[in-house]
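Here's the structure, in structure tokens; my notes come after.
Only one protein chain is missing; all other protein chains are in place.
Naming follows writing order (A, B, C, D and E), and every chain is counted from residue 1.
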């Protein structure tokens, strides 16, 4: 199994969710994060004091998937989340050793 | 060492924290996340415009542990966080290569 | 490639970001989290009802890096984020199998 | 002085009648009360700011003290009660509380103003239009009902709440308002209550306590973290309550005169004193002066000075403030935990107890030079007995009838939401909305 | 009664001149209007609380209904409009709306008070200082313009908004205010509008609708989640609107008298009734009574009673409340989605439609005993025709001129921000600030 972490633009969450669901993904966990990268931030000025805001709102999707799905999922996220502008985000894939569904105690692929 | 990621229902955080502490776990990191899964969301209607809210509030616990503890920890979380209703969440276990305690520079198991 | 997860004190984010940038890191993802550990929490009392707040605000930095950089990055974070007081946080290093830049579809080290 | 209102109202009714029925009869009579534009201006303003006490005042005070998942539902309660009480007041509440009930007048008013029938543009209550007096009184009914929700927070069905409030207004609030301000038997007995210690605060506090007992504790009470989610809202709410309370207390003079002015001054003094007292008590006993503490103290002071505000002088107010600060601190932080009921936002601990303290101390510190009645310190110890009588009658009647209403509703539709909904939060389960 | 103001103003101007120039000349004349401190107190208060309706009232109502990324920009719109309208009103708006336009008076006022030239400390409008009347009227211009932003939310350039509001105030608001309240042709025709059904609400609603159509829909309308981010703010806003509306409606009596009192009473009744009506409609048709629903209903009631508030009695108010609750519910939740325009925060659905309902029903329920004019139920069916005339003229003039202004601005500087900015949020892209 793999643990996929995707950082995307917040407004792409709904399309990505829909696309993944279409692929058969049944669950995922989402976190609001702030991203630092090539994409420029912006400045905020309050009564003459300027603050550079380099961290931009991003959305992180974490999903545990069967090895067989990883490539299609990566491709699917790339296609759906891409706008072509800097800051579209990243997909990271880690090895997942073990998964358990708390409700039932099922493990591994059945737990996903 | 292992890196354990548990997604649970928010109101189960305190019991799980207590149970883990009882097991000897000394630290963990917690994030408010939103979960998508088998558990149904709900609809919100604002002046006739209906929005489906499919992401539900969940709590993510991350904890780095010694290999020897993993099974007991998994079991402990399953037992404590289970309500038996859909949406109880998941436990994912990843390999952890390295750990460092920033304060002391200690590494590996001593860092936990 | 490695996936580095650092838990630090919130006010250390800016110095750490700057130090990492100086090392050549071009991107990272940041999450507000709550940490439980050796550092004591505090109590809040509302009209006589006392609530123990054991979870303290922490900041989590996630960054995917080339293997060659990992040690320098760990050292850099330790040096910059250290205050010497309990609660300075941890650094965890996991193996990263795969990375993709959504905008371009580049993979592996080029994606970082 | 509010307890004189009834006679003013009666006189006004008489006058109105005369004006429209037999103008000639007025020729020789004493000069009828005339509209005073200054008094009217102040009462129009008072009405507006007493409304502001409930929406957004109480709504924010309570909304800030619950958990985030219940904030909208909590504010909704105050808002919906405001609407419901207004309509009921117009339909029959005002008439039953403030018109002459004939033979039954000791107990209840009459039906002469059902649907405000017969209320004219020219009709007066004292020196102000009756329409203003009616609306002013409506805002009192509103806030009293809204205060009760503090005891019921986080666990009651909205439908059950609406039913309770409707029945409670008719069967509890209206009669007590009549007894004290509408010429009923408590007014006759000489019980002093300038702006609502019994009618508003003891009444709300006791009903709340009964409700808290009938409903039972919130899930997680004593085990989970039920801390207020955003005291910023509560500070706004408490502040607007303080501001609006000038309309409440000084407005209860039903005129812009020296009595109103003194009521405003003593309100300011007692409130500030009680707030500091609570703050210092907390600082001493718990180690830190808290925001929730100081605003709780301010509200305790406002509550306690309410019945006294037309009767005591500034030094009396100072002492009332100190006593209210200490006793309500004890009520909300110690008594409650000792007895173990879940009066969630301390409607009883502050309004019930503060109202009792205030009503009693009115009997102690009433100064003849201020309100025409002597209290115990001026030798009229009997006034304390009268005050206890008023307090006792209010508590008993209110507790019994509130209990019956709660029980009936519980049997018929159920008072409490199910456990899952309570966990998920009322905002989403009852109203289908959340704060994003 | 506001439509009588013009004559009062004219008379006052004359009188002022006389008082300061030649007191002896007054000896034989009818007693000149004299300053009444009670009326003045109420109008000073009314001015303050009508200002509060816009800042922070409308700012909060609307700010809570947009997404978090646009909350500051939305509040900024109301605040900036408040400033802009004040300065324009002082420079020429007041003069053109409320002074005598000579031969052109049916259409527009005069230039006698440009920059408030000639306004003195002693000058009166009726029984209050002209300075108070001027400021009171300024707060009406402010809120009318601010309401429009509800239709334009989340997508308009701030510069374009400022231009639009400046031009709109001068070319739309000022003439219509003159026609109805300044002695223009609608006043002459006998159209009833006590506190601004046509001038304020239909006007704002129709301009908003035109704006929504010209601007087009928000990105993501119908596909993305555009839910209100924080209804806590909206509840505060709606509550302060309700409180301030007493200044709006009862203040429109320009006196602290029985007419003001009755206006306050019917306002309270219609508002509460409409709020409950909307709530129950939603409960029945959509399954849950929502917070946004009940406050929307309250505003619908406030809007509908506005033109009627000096003319109808409590029962009339009750019916107006029910009708306004139902019809605006339909307008904001059904009609809008059927026709498909993106009137983002329902300025048209509530103010436009509520204003039309209220203006029409004023013609139905006007009671001679209340405001001196009979409505259809007292046999004067023609009044409905008059009301339709007033409504029609307002809608057509306002729609046409608003459209022209929008189009000119669109051509010259563009109305809408670019897509990226809209996605990122107006707070950051237009104002360089965010809520942290």
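Definition applied: a residue touches a chain if its C-beta (ideal position, glycine included) is under 8 Å from a C-beta of that chain, and two chains touch if they have at least 3 such contacts.
Since the model is a prediction, treat every value here as computed from it, not as a measurement.
Every shown chain touched by the omitted chain in the complete complex is listed here: A, C, D, E.
Of the candidate positions D:239, D:380 or D:421, contact with the unshown chain belongs to D:239. Set against the missing chain, the residues D:264, D:281 or D:303 yield one that touches it, D:264.
Seen from chain C, the chain kept out of the figure touches residues 11, 14, 42-46, 53. By the touch rule set out above, chain D reaches the unshown chain at residues 36-39, 41-42, 45, 49, 67-68, 227-232, 235-236, 238-240, 242-244, 246-247, 250, 255-262, 264-265, 268-269, 271-273, 275-276, 279, 286-292, 294-295, 298, 313-315, 318, 369-370. One chain is missing from the display, and on chain E it is touched by residues 23, 35-42, 44-45, 47-49, 51-52, 55-56, 59-60, 63, 71-73, 75-76, 79-80, 82-87, 90, 115-116, 119-124, 128-132, 134-135, 138, 158, 233, 236, 256, 430-433, 435-436.
Here is the rule we go by: only the chains that are shown with their structure count from here on.
Separation of chain A from chain D in touch steps, taking the shortest path, is 2. Although chain B and chain C carry the same sequence, what matters here is overlap: shared residue numbers make up under half of all numbers found at their interface. Across the two interfaces under comparison, B-E and B-D, the one joined by more C-beta contacts turns out to be B-E. Rounded to whole angstrom units, the spacing between the C-alpha centres of chain C and chain D is 53.
Counting only residues that touch two or more partner chains, chain D has 225, 432-433.
Shared interface positions of chain A, i.e. residues touching 2 or more other chains, are given as 31, 94-95.
Because contacts link the chains in a way that matches no line, ring, star or complete pattern, their graph is best described as other.
Going by the touch rule set out above, the chain pairs that meet are A-B, A-C, A-E, B-C, B-D, B-E, C-D, D-E.
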